[in-house]
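A single protein chain has been omitted from the complex, and every remaining protein chain is retained in its original position.
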Amino acid sequence: MRKIVRLQKAAFDAAAEVAPLVAGLSDIGALVTFTGLCRDEAGSLVALEIEHYPGMAEAEIARVVEEASRRWPLEAVLVIHRHGEIRAGEPIVLVATAAKHRAAAFAGAEFLMDYLKTAAPFWKKARRSDGRGGDWVAAREEDEAAARRWERPRARGES
Amino acid sequence: MRKIVRLQKAAFDAAAEVAPLVAGLSDIGALVTFTGLCRDEAGSLVALEIEHYPGMAEAEIARVVEEASRRWPLEAVLVIHRHGEIRAGEPIVLVATAAKHRAAAFAGAEFLMDYLKTAAPFWKKARRSDGRGGDWVAAREEDEAAARRWERPRARGES
Amino acid sequence: MKALYFAWVRERVGLPEEEIAPPPSVTTVAELVAWLRGRGENYAVAFADEHAVRAALDRRHVKPEQPIASAKEIAFFPPMTGG
Partner (left out) sequence: MKALYFAWVRERVGLPEEEIAPPPSVTTVAELVAWLRGRGENYAVAFADEHAVRAALDRRHVKPEQPIASAKEIAFFPPMTGG
């Protein structure tokens, strides 16, 4: 399986990142990409400051990618996660999965996102447009629930 | 909801198509794209010839996009489907969905693909590398099953 | 009314489309298929397997029991394989 994993401060161009992931692979029928973006929350949010745990962040992402490739027949996986300051409208995370059939590509991408949300050591602090000091973004119970659904013995599209 | 739907013979560049879909939308947290590609089936397939029912294809896609936007809070939807000759490795279909949160974007994209596969009037004929006359690609029971799962009263991420 | 044929239905019938004028006794899609089958060997082969051919009336998917009523266009085709 082809694999690209990167943490970085810099913004990224999703298309430019995905192209080399699948270049030359001619037996792929499905390519799913997920881009997570910094919402401006109806104009109230200026930027996010993303803190991470260097070393552990890379290790957790590698572990989750490994687990995804065990569960589904993926031909290529990409994860790029930014840290540092991210302004409203900018991309935060990019996940891409390629497989022969779409069920595996979709399931792999959702699985990766659900685990990145709940297991990868990143924390977001919001900078508000009203000048208020930053508040730490609270974890969402929906994200925990989304991650828990993969604990069932077998999921759709799983081989 | 922003909406782009197109049928065409020409190849497309996924990135160039998706950029205007979300340009200027700053309260989107999730962008999912699905690209369906023509697999070379381990070198045995040269190209697909895709036949469609002009008029009905557009109408069915519009109906499915409408249904997706009723089920999930989508901010933008794109569907591009090619017809005519498509060589191995080339893209056939592009679906993109944007939403505030990822559950809606993922579910919307999967729903659109499952219905395009089973309800949009397109038919694929394979051209093989061994020179054999084209065979019509058979419908997959997995695709029918994938479409049926949306018949349940409510699905994950549905609002 | 206009009849359209796609994919291998088109190949077996030997025509992409034609004008047809079924008798008034033909009121449903299934009856129209039975009537077409009697029009020649090519139709008999194309519609041999009732479950293999789908139909659309005025560009909407329909079941065999659907009344034709005043539809202007009927299309016959195999299960779809788009996407």
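Labels for the chains are A, B and C, by order of writing; each one numbers its residues from 1.
Here is the rule we use: contacts are C-beta pairs under 8 Å (C-beta built on N, C-alpha and C of every residue); 3 or more make two chains touch, one makes a residue touch a chain.
Here the structure is a predicted model, which means the values were calculated and not measured.
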Visible contact partners (per top-of-document touch definition) of the missing chain: A
Listed residues A:V32, A:L78 or A:L116, member touching the removed chain: A:L116
Contact set of chain A toward the excluded chain (per top definition): 36, 50-53, 55-57, 59, 81, 92-93, 113, 116-125, 136-139, 143
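Keep this in mind: only the chains that are shown with their structure count from here on.
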Joint neighbours of chain C and chain B, given as chain labels: none
Most central chain, Cα average position: B
Distance from the mean Cα position of chain C to that of chain B, given in whole angstrom: 26
Inter-centroid spacing, chain C versus chain A (mean Cα positions, whole Å): 48
Inter-centroid spacing, chain B versus chain A (mean Cα positions, whole Å): 22
Shared-contact residues (touching 2 or more other chains) in chain C: none
Where chain A touches two or more other chains at once, by residue number: none
